[in-house]
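Note that one protein chain of the assembly has been removed; the remaining protein chains are unaltered in position.
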Amino acid sequence: MRQYLEGSHAVAQIVRLCKAQVISAYPITPQTHIVESLAQMVADGELNAEFINVESEHSAASVVQGASATGVRTYTATTSQGLLYMIEVLYSIAGLRLPVILTCANRAVSSPINIWNDHQDSVTARDAGWLQFYAENNQEACDLHLMAYRLAEDHNIMLPVMVCMDGYILTHAYEVVDLPEQSQVDKFLPDFKPVHCLNPDEPISMGVLMGPESYTETRYAIHQTMMDALNVIPGIADEFEQVFGRKVNCLIEKYRLEDATQVFVAMGSMVGTIKEVIDGLREDGQKVGLLKIIAHRPFPKKIVYEALKNAREIAVLEKAVSLGEEGPLFSDVKSAFCGHGNQPKISGFVLGLGGRDITKKSILEVQDTLAGAQVDVKFIDLKI
Amino acid sequence: MIIPVTSKPRTSKANKTGTWRSGKKPHFIQKECIACRLCVMVCPEGCISGDKKCTYISDYKYCKGCGNCVAVCPVADIEMVKEEWWRETIS
Partner (left out) sequence: MKEIRIHARAGQGAITTAALLGTAAFIGGKYALAFPHFGAERMGAPMNAFVRLSDQVIRLRSQVYEPDYLIVLDPSLMRGFDVFEGFRPGGVAIINHHEKVQCPKPIQNIKVFTVPGNDIATEVLGRPIGNTTILGAFAAATNEFGLESLQQAILERFSGEVAKKNAEAARRGYEYIKERCLR
């Protein structure tokens, strides 16, 4: 049913519909509305779950790790400093192959202190073994959470999933969202059946010591699973379309890409603004297009290459930078061309850090720079 | 290249928090005042000054209009009054 509500509340509704049973989170702007909403639902009896209050994000992640290990569906949410605080637990959750779902309300990291949106927090966790998806708008944020539970608990995957939505820009934005019925969600998302779980009747230990003779294979297995996930995801996206009556893009989205010579590549809410700019440029007869990346991990390298191979100039725009090198998404996109004959100009752009507004002018500045010599890192809207 | 992420003390002097007031400000009647200095101690901006009885006054460049001084004055010698902002200037 189409409703008009705040992004955070829409996500909370989805978590309720997915019947998460253990929720533990520590409040941090701009994620607070999500967890407040869920706490209210539990208190009002609308959601039959244990809401466990803890004193830190590290503990919140530990709680959901332990709960997931007992075979229950879990949920947590965080951002920025909170994500970094819990990061060792995130690696552990993936290593234990637990299907925990986490919403990252993307926010810049300190120091200096900044509570506004960028992607530096979630890209920092990209090596941890979590599937990571980035939402363009609140409808996508909702749909990706539904997909997240389904994918995470699939016995071919059994990995945690992080759904990233831009802090304030999406979490605090009121938009029209089509929320599903409980019956539809029940049809799409069966009960969680763990592969291994802590059970006093059949005791096991999880996360044991594995030395040089056996550790490598566990990491190989996660990597292979993430590669396999690229093949599993489209089939499940088809199921999603059948149940909910709308398409969900889970890996990439192509926008006016067919004959595009100049292509923008980006993740998250800035994609909406880029689409507006592209429509304007197309009216002027310019052949520009957009490749939206939704899955950052696993990175759909082959699909990205196929989508971009006919472009002459590619601009990768991102709200993060691996300081001392270049933007992480830029590195990933360049790697998609490795081993292939053609080498279009691929330039990397960093913008929107610390919540600096990305305007149509920002995108046009990217296009202007793209026309010149190739650059690895160009900071857009820089005040120096 | 280093962009400092620091600030020095006393920089709060440049931040004229008087602009934060919306609608009310404390009026120091200066009649019953006993120079107890409770208003000075309780002001969150530290912008009340005075010496002998009935000499105490807010620096309205910084006064945020919180009313703490009114609340603590033991002789009710301070009152909140409506402030017609468009007729006053903050110099």
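Just so it is clear, A and B label the chains in written order, and each chain counts residues from 1 on its own.
The working rule: a residue touches a chain if its C-beta (ideal position, glycine included) is under 8 Å from a C-beta of that chain, and two chains touch if they have at least 3 such contacts.
All values reported here derive from a predicted model rather than from experimental measurement.
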Checklist entry - For the unseen chain, which displayed partners does it touch in the full complex? => result A, B
Item to check | Absent-chain contact - pick from A:Glu88, A:Glu276 or A:Glu306 | outcome: A:Glu276
Next on the checklist: So one chain is hidden, and I want to know which residue out of A:Phe51, A:Tyr85 or A:Tyr168 touches that hidden chain in the complete assembly.
Outcome noted: A:Tyr168
Checklist entry - Footprint of the hidden chain on subunit A, which residues? => result 4, 6, 29, 115, 137, 168-169, 172-176, 269-273, 275-276, 357-360
Checklist entry - Residue-wise, where is subunit B in contact with the chain that is not depicted? => result 19-20, 22-23, 64, 85-86
